[in-house]
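For reference, the structure is listed below as structure tokens.
A single protein chain has been omitted; all remaining protein chains appear in their positions.
For chain A:
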Amino acid sequence: MKRGNLCSPASGEALPFILPVILFMLLLVALPVIGTFINSLFRDVPFLEKRFVGFGNFARLFKDPGFRESLLFTALFLLISVSLEMVLGTLFALTMNEKSRLTTLLRVAVLLPWVIPVAVGARIWQLIYNYDYGLLNSIIVLFGGTPVNWLGSPGLALFSVILADVWKTTPFVALIVLTGLKAIPEEVYEQARIDGTNLFNRFFLITFPILRPVFTVALLFRTIDALRVFDVIYVLTGGGPGGSTTSISLFAYRYFLLGDFGLGSASSVVLFLIALSLSVLYLRAARFKEAIS
């Protein structure tokens, strides 16, 4: 799509500078995505001849209760975890924006959950939720309660997965919102202070509207990330109990693991299209380009 232009003399000078990036993007992103779209139209399983089936894979998917369950789980996970992360992240940012003796400590502490691998974080939470020795149950027992099977029932497993994800990714939201806060000049608040506007009104009437573009960016990144959630679930619940925490990514991964590249690709295509339409919606709503430049 870019070839014709890249050969024109005007771009000759820039071409060597951007060519490596273009090659990586075409060969390792565009090609695989197109390949996945094509594969989704084929029956592609071990020991059988590859055969064109049109939209047959998609028809099978939408009749599969397991796939519908994974759509529902992903939607629930996305809505709850992203809302919690936005609220908590903003709270973190507002706190970290105040000068205090703890500022540096807070900034480092908040960064730690974000820098460690998701899989490692999930392993830690797996042990926190452990029925026999877990931190949560130990505390419950200490106070005379009965142990809870945190990963054992669908509702609790959903809650547990979300909590682990909130722990891991709230720092990201906090740091982005904090950058936005730092950019607000102090004078903006002066008049409000003179007028005697209280703490909460100052936030909702002044800070929030100014930060809207920043919130949109954080929301976009978090939504896209939550939509494709995989690692934390793979480690924490493996999608269980009974498929109740199977995300779309995990659902597709299972087909790839079985060697069924047709259905795996079809599930991936559905996720891809959902991600694409959500991004377009956000970008439209926020006029993203203005927010970032």
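Couple of notes before you dig in:
Note that in this section contacts are C-beta pairs under 8 Å (C-beta built on N, C-alpha and C of every residue); 3 or more make two chains touch, one makes a residue touch a chain; residues count from 1.
Methods note: contacts and distances are computed from a predicted model.
When the unshown chain is looked up in UniProt, the name that turns up among "NADH-quinone oxidoreductase subunit J", "ATP-binding protein", "STAS domain-containing protein" or "Carbohydrate ABC transporter permease" is "Carbohydrate ABC transporter permease".
For the options A:Leu102, A:Val188 or A:Ala285, the residue in contact with the chain missing from this view is A:Leu102.
Remark: the omitted chain is touched by one listed residue; of A:Leu61, A:Met86 or A:Leu175 this is A:Leu175. For chain A, the residues touching the absent chain in the complete assembly are 2, 5-6, 8, 10-11, 13-18, 20-22, 24-25, 27-29, 31-33, 35-36, 39, 91-92, 94-96, 98, 100, 102, 105-125, 127-128, 130, 132-133, 135, 138-139, 141-142, 167, 171-172, 175-176, 178-180, 183, 198-199, 213-214, 217-218, 221, 224, 227-228, 230-231, 234-235, 248-249, 252-253, 256, 261, 264-265, 267-269, 271-272, 275-276, 279, 291-293.
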